[in-house]
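My questions all concern the structure below.
In this view, the complex is presented without one of its protein chains, the others remaining in place.
On to chain A.
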Amino acid sequence: MSNSPANAPVNATGIGASVKRREDFRFLTGQGTYTDDINRPNQTHAYILRSPYAHARINGIDTAAALEAPGVVAVFTGKDIAADKVNGLPCGWLIHSKDGSPMVEPPHPPLVLDKVVHVGDQVAVIIAETCEQAKDAAELVMVDYDELPAVTTSPEALKDGAPLVHDQATGNLCYDWHLGDKAATDAAFAKAAHVTKLDLINNRLVPNAMEPRAAIGEFDRATGDYTLWTTSQNPHVIRLLMGAFVLGIPEHKLRVIAPDVGGGFGSKIYHYAEEAIVTWASRKIGRPIKWVAERSESFVSDAHGRDHVTHAELALDADGKFLGLRVQTLANMGAYLSTFAPSIPTYLYATLLAGQYTTPAIYAEVKAVFTHTVPVDAYRGAGRPEACYLIERIVENAARELGIDKTELRRRNFIPPSAMPYDTPVALQYDCGMFEKCLDQALNLIDYKGFPARKAEAKARGKLRGIGLASYIEACGIAPSNVAGALGARAGLYESGEVRFHPTGSVTVFTGSHSHGQSHETTFAQLVSDRFGIPIENVEIVHGDTSKVPFGMGTYGSRSLAVGGSAISKAMDKVVNKAKKIAAHMLEAAETDIVFEQGKFTVAGTDRSLTIGDVALSAYVPHNFPLDELEPGLDEQAFYDPKNFTYPNGTQIAEVEIDPETGVVRIEKFVAVDDFGRVINPMVVEGQVHGGIVQGIGQALMENCVYDPQTGQLLTGSYMDYCMPRADDVPSFIVQYHEEAPCTHNPLGVKGCGEAGAIGGSATVMNAVVDALADLGIKHLDMPATPLRVWRAIQDASVPLAAE
């Protein structure tokens, strides 16, 4: 829908065309190659024995019986890992506390030595001829545990006397960080006409990509080379972290391949213990080793998401202008620091607390806390959904308290396009955005004016109808390396791209970005087809193999197109420049007289021209090249490091109906209007938005990761207990976008669209739910708004339903 005709693509496979996906044929015919589909000659199978306890001391592990079991090849424990001087899993981001001290960074061993700190912690690996034999033998490993008391939530973990997750983390505190101007914020509150306060919990989620994680390690004795196939969003990052930090394998001896990957949503960014275990052990046993997670294992070993406990206060003047925002958040890190965990509740969360508004003073304090739970890291949106949820919930409540229409209050506080570029008080500079435009378009689409009539009609049927919206902004296209580095990132955040013309004019593009649903093989090829004027069939996109692709940072934070696409664009510039030189030589003209348009190099003002295919052939058959001036070949590489984040933004609106008898919330309508800058493939963009919205709805209404507070057992460890959104839980959506505010600082003008739906979705739905319940005096409900929770809130309401 919605693409304005002004942006109609010039060719059927160029920028702006809804090109059907080139990856679909293999997936639709069962010919995808996911990690578990790969089998290596002489392969063995690994099963990881995991801790059944949240917290326990290990007095000893007896593997003798397991070693005797049929088919068993080897059993290794933390002692073997330690004896080989295998290091712990590193953390990629260092946060400093308010007082300047570095965060507490406890070791994270691939196999534990003498203590387990969460259910699912890796205790031993059993390697056998078959997966079943490994699993059977695991039952024979005798682990002598002393169970210890556990703590699962941040507020409990910070209490005096709480069980300690790591001895070195006093009070279970990882860091105590802040951002913003405290004095200015306090001053803003001092002069406020009204203060809205809100306590909220951003519920813990389990990412649940449908493909469970898997890894195959292989060591080649002849060459000394290692290969790891793994379900990763960023194979180079894994090669660096595992090779350099954990196993001490130099990069030229380690190849990491992430083949087809069945969804990631953040959970496949991180370097996980199993990758290191199979790679290390493959050398010990001299055979390839495959490990595949069962879903119940995924629940206790994939990094979780969200899990914030927050107190927020918004100061407003008498006209409803926001004066200040004060936020205190406890962020649960789980038992260890996952790869990017420390950055999520800090630089990807607090920096977004201005939202779309001109709030002049903001002060956020964030304590990161260790608990006896699975590590928490980025999950679709990562920090930004938490920020959006907080802002949009408190703005909604402020509007209700002040009796100002929720759209009007937002309008009064939007940063206008004329104020761009805009420096927020929390360290970001928004380059562009037309916030009111998205709001207006969304209000039209949902017929906001007609809502009171629909509410009255629902009431006549005994139903409670509510409407809620969220105007979100996110920082994507992560990020300038220099900024990230200054903020504690231990990595650069550029992307690589290589564009290789072949002699007969076809092109292979190598990208450091990785596709696991995002459609790179189609959209990146569109960029190339568009730029060079060649058929899309002549373009191949290669990703996911460190032996082929230049060092790249991978896919997360909606960065693939903004950073990875820009790298390809930059490499294409180099190709054109080089090709101009060749064309000038071939056409016997000055290089400055050559113009490149629609796939042709022409001598300006003449009809003498060459296609890029002619130039490519000549580049590889340089029979009469002036070789001291002109190098053969047409193969260029670029690294693109962005100047700034990109800032996708938009408004989502949901209309819900609640059955007060059952507490069931149904979403009746859902619209989203987004600004993603320039759009390459509308079909793909809309698909990304749909998927994100359902993850937002899932968080708002269904999904919740629950630990038993006493024992630390995961109570929602399967699809029987963890409620995944299914087709009949959600409606169809109306999704539109505008392209009037292209990103100002990357060559493509693109912003990124992968996370938007999930960033606004939960706030949108919860605002609608609270709106439906507002007449009962209900001001807030924590997610997920399950039937039980809603029904109970209605029963406990200060204004009884009947009295209405």
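Following the convention adopted for this analysis, contacts are C-beta pairs under 8 Å (C-beta built on N, C-alpha and C of every residue); 3 or more make two chains touch, one makes a residue touch a chain; residues count from 1.
Keep this in mind: contacts and distances are computed from a predicted model.
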item: Candidate names "Carbon-monoxide dehydrogenase small subunit", "Quaternary amine transport ATP-binding protein", "Cytochrome c oxidase subunit 3" or "Cysteine desulfurase"; UniProt protein name, chain not shown; value: "Carbon-monoxide dehydrogenase small subunit"
item: Which of A:Ala12, A:Leu28 or A:Leu113 contacts the chain that the document leaves out; value: A:Leu28
item: Contact with the hidden chain (one of A:Gly383, A:Gly757 or A:Pro784); value: A:Gly757
item: Among A:Gly180, A:Gly217, A:Gly533 or A:Gly692, the residue in touch with the chain that has been omitted; value: A:Gly692
item: For chain A, the residues touching the chain missing from this view; value: 20-21, 23-34, 36-37, 132, 208-212, 260-263, 265, 294-296, 516-519, 683-684, 686-695, 718-720, 724, 726-728, 730, 732-733, 757
